[in-house]
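One structure is given below, represented as structure tokens, and several questions about it will come after.
As you look at this complex, bear in mind that one protein chain is not there, while each of the others sits in place.
== chain A ==
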Amino acid sequence: MIRTEELLLNVGPQHPSTHGVFRIIIKLDGEVITEAIPVMGYLHRGTEKLAENLNYTQIIPYTDRMDYVSAMTNNYVLCHAVETMMGLEVPERAEFLRLIVMELQRVASHLVWWGTYLLDIGAMSPFLYAFRDREIIIDLFNELCGARLTYNYMRVGGVKWDAPEGWMNKVRDFIPYMEKKLDEYNNLVSGNEIFLARIKGVGTYDAQTAIDYGLSGANLRCTGVNWDIRKAEPYSLYNRFEFDVPVGKIGDCHDRYLLRLEEIRQSLRILKQAVEQFPSDGETMGKVPRVIRPPAGEAYVRIESPRGEIGCHIVSKGKSEPYRLKFRRPSFVNLQILPKLLVGETMTNLITILGGIDIVVGEVDC
């Protein structure tokens, strides 16, 4: 008899496909995973604790660094929470700007996901195509707020900078360009037999499991649950625009892939309407007291980030710093299902499934 034993393998923290410093300890029987233990915390910076000693405006740059692929939505959730507590009015122009940058950010974020996911699966070129198109959005942001990744753009009560002259036209030009590129992406990749064979039926779970694990975003919608906070509990100006929430049927990686591409298309649809309706003038900053002191109490707001439901829970004692600030990070919550999905899969599928969940380690570890 040959003595066989399980192979204990550390995937990460330094590994090209864990999207940052994330580690999974797996036990392999041949190429089949018998147990998977995710280890996180390599990127923990204590954002929530740090926030307790900062006033609300100072916290905004910290939110940029949580989900650095989608910093605008993080900005928004904090500002939105504070505004909700204080009952502040945000001028329409500012709200439009916020919505436009959030949707642009969603497109950019999904592009990063699309590129890196295909890179995980072994196709090199789409990564560069995706980054070419993301670059345009990044340049737009750069023009708007001077930063390319960590924007620090929004403020409690409005936005820091008004759109420079001609900026809105550039956004308008970008929409048809991106729609054309989206078709190109579909032609290039979505029908590829090898790619379909890799992702179809991989990492499947049903709606009940998804809800039990608290999944959100495309990870939830791929099972057929129609839950998009932009529609379910409209915040910002989302109830003014027409868009669909794409849902999947099977709940596998292929569904999640198609959903994210479709979400780009829907975001472009929102953008198109928003650019048309953009007010020609107006304030970009509402009437905000000089020192932001939310009244004592608690508030929880949630919005739809590209990765799912991002929530912000503020406990205030009526001071200019929060007593406790808690972020519900979608990457962190979505990741919980990983050990369950991995058992019985092969080493190769580990990468497919992990990539399909779409995590940003900065947000997982916060």
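Quick note on the criterion: a residue touches a chain if its C-beta (ideal position, glycine included) is under 8 Å from a C-beta of that chain, and two chains touch if they have at least 3 such contacts; residues count from 1.
Operating definition for what follows: contacts and distances are computed from a predicted model.
A chain of the complex is left out here; the name its UniProt entry carries, from "Phosphate transport system permease protein", "ABC transporter ATP-binding protein", "NADH-quinone oxidoreductase subunit H" or "Acetyl-coenzyme A carboxylase carboxyl transferase subunit beta", is "NADH-quinone oxidoreductase subunit H". Touching the missing chain, out of A:N192, A:S236 or A:Q273, is residue A:N192.
Set against the missing chain, the residues A:M178, A:I351 or A:C366 yield one that touches it, A:I351. What chain A contributes to its contact with the hidden chain is residues 7, 9, 15-17, 28, 31, 118-125, 128-129, 132, 189, 192, 194-195, 197-198, 346-351.
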